[in-house]
Every structure is written in structure tokens, then in C-alpha cells.
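I'd like to ask you about the structure that follows.
Only a single protein chain was left out; the remaining protein chains are all shown in position.
We call the chains A and B, going by the order they appear; numbering starts again at 1 in every chain.
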Amino acid sequence: MTEPGSTTTSSGAYAAEVGEPVADSLVEIDDLRVHFPIKRGIVLDRTVGHVYAVDGVSLRIGRGETYGLVGESGCGKSTLGKAVLRLEKPSGGSVRFDGTDMSRMSGEPLRRMRRRMQMVFQDTLSSLDPRQSVESLLVEGMRAHGLDRGAERTERELRELLSAVGLPASALRKYPHEFSGGQRQRIGIARALAVRPDLVVADEPVSALDVSVQAQVLNLLEDLQEEFGLTYLVIAHDLAVVRHVARRIGVMYLGGLVEESDSDSLYERPLHPYTKALLSAVPVPEPEVEDRRERILLSGDLPSPAAPPTGCRFHTRCPWRQPTRCDTERPEPRDLGGGHRVACHYAEEIRDGLITPNPAEGSSSAGIS
Amino acid sequence: MGRSETSGAGDTTPVAPTRQESSSEGSRTVLGTKRRERIDGLAESGGDTAAGVSLAASAWRRLRRSPTFLVGAGIICAFVLLALVSPLLAQHDPALRLLEEQVSRADNSIPPPQPGFPLGGDQYGRPLLSRLLLGSQQTLLVALLATVIGLGGGLTLGILAGAFGGWVDTLVMRVVDVLLSVPSLLLAVSIGALFQQQSQFTVIIAVATVQIPIFGRLLRGTMLAQRASDHVLAARALGVRQRSIVFRHMLPNALGPVIVQATLMLAVAIIDAAALSFLGLGAADTSTPEWGQMLGSAQNFFDTHPHLAFWPAGCIIVVALGFTLVGESLRDALDPKKRR
Partner (left out) sequence: MALLEVRDLSVRFVRRHEPTVSAVDGISFDVHPGSTVGLVGESGCGKSVTSLAIMGLLPQRGTEVSGSAKLAGSELLRLSRREFDRRRGKEIGMVFQDPLTSLNPVVPIGVQISEVIERHRGLSRRDAKREAARLLDRVGIPDPTRRLGEYSHQLSGGMRQRALIAMALACEPRLLIADEPTTALDVTIQAQILSLLRELVAETDTALIMITHDLGVVAGMCDEVNVLYAGRIVERAQRHELFSRPRHPYTAGLMASVPRLDSPRGQRLAPIDGSVADNIPWERGCAFSPRCGNALAVCGQRAPELETTDAGEQLRCHNPVDATETVERADD
């Protein structure tokens, strides 16, 4: 790996490899808000409210690292990913990419900037234009950024790209519907890599794939990161997947980041009640573990992001809920040491066992809307 | 099998591409040769080197086997061919009143079939068969031109609304809604009435205007669906230019239903044009035959000489059926759910 001859321009990748703390961040998100207006009206639309998809999230993604974002449907993780790519316009806050504030960019500078950040999608069929051959899919981005110079060189690069993602060169002349889901995901990844990005946002990259194929794609993502020194933001609902790929993990609930820490410490010492519940709910393919586990069953359902609860967003379902403070004051993420950030008023008390879960919050006593 | 991730890959040390903007130098020459062999063999198991089958090709493959399409296409081909060669087929000038002496107002007689005139003559003594043959030209012209104009207008509106969204969309769609709320024939009649001189051109414009909002609304809907789709998002993320996104990604994928509708609309245009001619909004000069207008002028003779109406009406029905059949089979063929 560390052969002296190789040009080591992307030091971030190396730092991640060696395991040193990543000093410089590629993406800096500060108090990011993405609110979607809810419109109603007969002739002219009138805004009657907002969906608070992302509501005040701050985080850093280090160069060359893999940042995992988990949360359940409706928590705003996908919207956050799109806002990072500037595919959604932030309603507030900022996203800085390599020092440049993306949220204020538009037009041609933004378009040029897009080369450096790419996206991998969940739905492998709908994310590839059915009318484009694989070749045209891959060349399009290169062309948009003037990276295709000469037919011969482009041709060679395409072949190399395909082989990097594990597809034969004969794939070039085929169309997306002629491939299996796993192969299509490889095409999607190749398309993202064709413009040589620094950051790849992968939104549920494997959740639409068959179990046996998921591992192929996860391994591929790992290899490509190593080869190209990529920075990943992996968004998934599956904590096991995120824990497998990510070095740092952020847990989102209802538009906010509730906990962030490195992957091992999140798994070993989850501090936020929601993270605890999430971890206890993920099934483990091991009967002994499953039989012994203590499950924290959350009551009720996710509140609507159009009308989030006051105070702590999680208080309506939290087994450790305390009177007054939880439903009046929204907790900000606090660093409890070692970069382990938690947005909970009582994180220390819960950790130290000073507060116990409210008795028998069975699944039957669900949240009343 | 083949798990050969050995250290033998020493000569393929991955070189990280330089992260500067100028990295387009051939810096990725040694891309992932690591597991190339293994994965290649694996992915090759599909085994073929043949070119892929595009959407259009696979649609065509299914169309060719569809009896509905074959019948419809047969009718249309025959119709177009007829229109092209009708000047050769017609034995007489359709404008000449060759059998005028056999027409008699008094006993309401019209020239019957006779040698040289298989269908006889019309109420002016003009040769019916020749008029019918040459009428196909005008009918085809009216239908095609009206649909092309309607399609063009509809595409423009649909692209504007679908590509930009926002207030452009709102504005365009309100106009379309107003147009759609008027019954189509009434709209066509009023537009026809706007012109001072009735002509074939009037009919074309009137029929086209009726079609514009239909195409516009349809395309807008499919464009909006495309705008929200992942592959358009992917193109945006790639930094593809807006114009390119609209014309290369959104429009081609949104066109399927519009093409189907256009085929069906050809049938409607023929019928609408016939209706307008029937109502007397067509060409005042009846020397150039047109089926709708022939049908219209036959209305006074329904009781006594129904064949005058039967022939043009029959032609209109068969041709309209042809277009409808093709449209329906296209709809099936272009349905991505039925693709394999």
C-alpha cells in the first residue's frame, strides 16, 4: 500500500486507512434546515405549513472517511444527503464543501462544482435513464465537465471504469434493463465515479438488492474508496449496514441529529434513548443473541414531520422521558467526550443508571395523536 | 473458486487520482485491476458480446408480433398509398360534372353506376369513385397537418410547464384548463367561425387548436413525473446542463404516451374535420374533394341515395379505425411494465 513510488496526493484516504483522526473536513454542515412548504389552493397556491424535513443539523465529514447516517423513514436523512449535494436548496444554515459555501451557489459555478460530488441511488432501475446505453450513461457526466478528450482515450477510461466496478466491457453497448439489480448498482456507481468525484453520497445503496448481492456491492464500495481516496456519506435505515461501512455514524430522528459518534462506541455505548431502542430492534442472525436480548420496544409511531413535537422531538416515544424539560426545551447535541455527541438532556443520568425507563411502556400504550 | 486476491497484484498498485481540477491527465490508467479477473469472469457469465436491445428496439419487437398493430398498420399503409397514387387511379377529373345530364332536380335522380363510373355520380354529376379516391389526399393532409400543429403547440406548452414548473406551469395550465373546459367541437366551430373565409386551412387550424391543450396537459404530466425521477436527479447531480436534461432525459422519456395519443388523435382529427366540413365550415369550393365535406353534402340525399353518404363515411371509419388500432398497440408496446 505505502510504496514509496506512488504519488500520495490524497492524504485523507491514507489517514483514514491508518486510523488517525481525520483533521480536515471535506464537508461542514452547520445548522442546516430544509423545510418544504405545504401548498394548497385552487387557482393560486398558498403555503399552509411546512414539513420540517431537516431541522438544524450540524456535522462534519472528514476527507477520506465514511460517514454513516441512519434513521427510520421520514427522519430526513435522504433530504440531508440531497442538501449536501445541493440538489435541495437549504432553507437555512450552510453546507460548506471543501471550504466553499454551497448553499449560496447557483448557475454555472454550481454546475461545475457538481463534478466533485456524486450520488449513488437506492432504486437501480429508475436512477438510470432507460433510453441510454451504459456507454452513454457513463460518458454523459464526463462530457458535461469536458473530461472526454478523444474517442480512444474515453473508450479506454470507460473500460477501466467498468472493470473497476466489476463489469465486462461488453456492458457498454447494453441498456439498464438488461442487467440484474446488483449489476445495475455497479453501473450507477461507475457513473458516479466517471467524473472523478471527491465525495460520494450513497442513499440506501444496497437496500433494494438481494441479500446475497448486498455484500458484493458493499465490498465494492470499500475497495473503490481505497483505490480512489473517496469520501463517503452512506445513508441507510439498516444500522448493521451503516455500522459495517462507516467510521462515524450519525443517528437522525425527525429532522434532527440525536447522536453522533464513532461506530464502535455507538454500538457499545449508545447514549441516546432512541439509539438504544434502534440498536435493540435490529434483528441479529443468531438465535442465542436474539433470545437473550433485551428489547426496548418504543411505543407508538413517528410523529409527522409537518407537526413535530415541542421540546425534544423524541419525547413522545421516549421510555426515559422526564417531566417538563423534555417537552419544553429542545436539546442540542453535546459532546460527552471522545467526539461522542448526544442530543439528550439526561444522557449522563441515563448512562449512569440514575434514571430508569418508565415502567412497562408496552407497545399497546401507543402515542395518541 | 477464483478468490485470487493474492499479493501477485503488486504491479497494480492503485494510484490515487490527483484531486486537482487538472486531474484529467491520464491519472487513472491502472484502475482496479485487482479483482478484475475474478469479477469479469463472473459478470461475463451472461456471456454475450452482442449489442444491447434498446427500448425502441424491444418495443418494435413486440409490435411486430401484435395482430392489432399489423391490421392497423395495414390500413394506414393502404390509406397513405392510396393518397399518393390516387391521381393515377382516378380515371376522371373529380371537378368535372361529366354526368350532369343524368342529374334531374325534378325526379331527384342521381347518376347510377354505369360503365366507366363504377359508383355512379354525385348530386352534381361528378364521378363519385374518382372523388372518393382523390378525397383521401385532402383527408390525409388535414388530419396530418392538424395533428402536427396540435402536437407542436402542445409540446411547446408541455415542455414549458413541465421543464420550468413554478409560475410558468401555473400560468400555462390555467390557459389549458380554460381551453379544455369548452367542448371540443364547439371550440373548433367557434375558431372556424373566426375566419372570414372558409377553407381547408380553417378546418386544420380549428382541429389543431382543439388538440393543443390535450397534448399540452398530457406532456406536462409526464414531464413532471420525469422531473421527479431518480435518473433526472442523477443527471442534475452529474452537472448535466439544464437544456440537456430537458431535451435528452425528460422529453424522450415523457414522449411515449404523447406518441400514442398523437396516433389516436389522427383518427379524431379525421372525424373532427369531417364534422366541421359536414357543418359547412370546410372549404366553400367543393371542387377539391374531401371525405368529410362529401359526407356533409350528401346529407340532403340520405333518404333517397344513402350510398352518397355510405362511401365517404365508410372510408372515414376504416381509416380512423386503422389509426386507433396502431395507437392502442403502441400503448401496449411502449408500456415499460410489459417489457422483458
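Convention: a contact is a pair of C-beta atoms (placed from the backbone, for glycine too) under 8 Å apart; a residue touches a chain by one contact, two chains touch by 3 or more.
None of these values were measured; they are calculated from a predicted model.
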Touching residue (missing chain; options A:31, A:45, A:286 or A:332): A:286
Which residue of A:143, A:237, A:330 or A:345 touches the chain not shown here: A:237
Contact with the hidden chain (one of A:298, A:312 or A:347): A:298
Contact residue for the chain not shown (choose from A:88, A:135, A:155 or A:222): A:222
Interface with the undisplayed chain - residues on chain A: 72-73, 180-183, 210-216, 218-219, 222, 237-241, 243-245, 263-264, 267, 277-291, 295, 297-298, 300-302, 362-366, 368
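Definition applied: only the chains that are shown with their structure count from here on.
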Averaged-CA centre spacing for the pair chain B and chain A, given as whole angstrom: 44
Chain B - residues contacting chain A, complex: 13-20, 23-24, 26, 28-29, 31-36, 39-40, 42-44, 48-55, 170, 174, 229-231, 233-241, 244, 249, 252-253, 336, 339
Chain B partner contacts - residues on chain A that touch it in the complex: 1, 3, 5-10, 13, 43-45, 82, 85, 87, 111-115, 117-119, 121, 123, 126-131, 133-134, 140-141, 144-147, 149, 153, 157, 160-161, 163-168, 170-171, 173-175, 177-178, 183, 188, 191, 195-196, 198, 223-224, 226-229
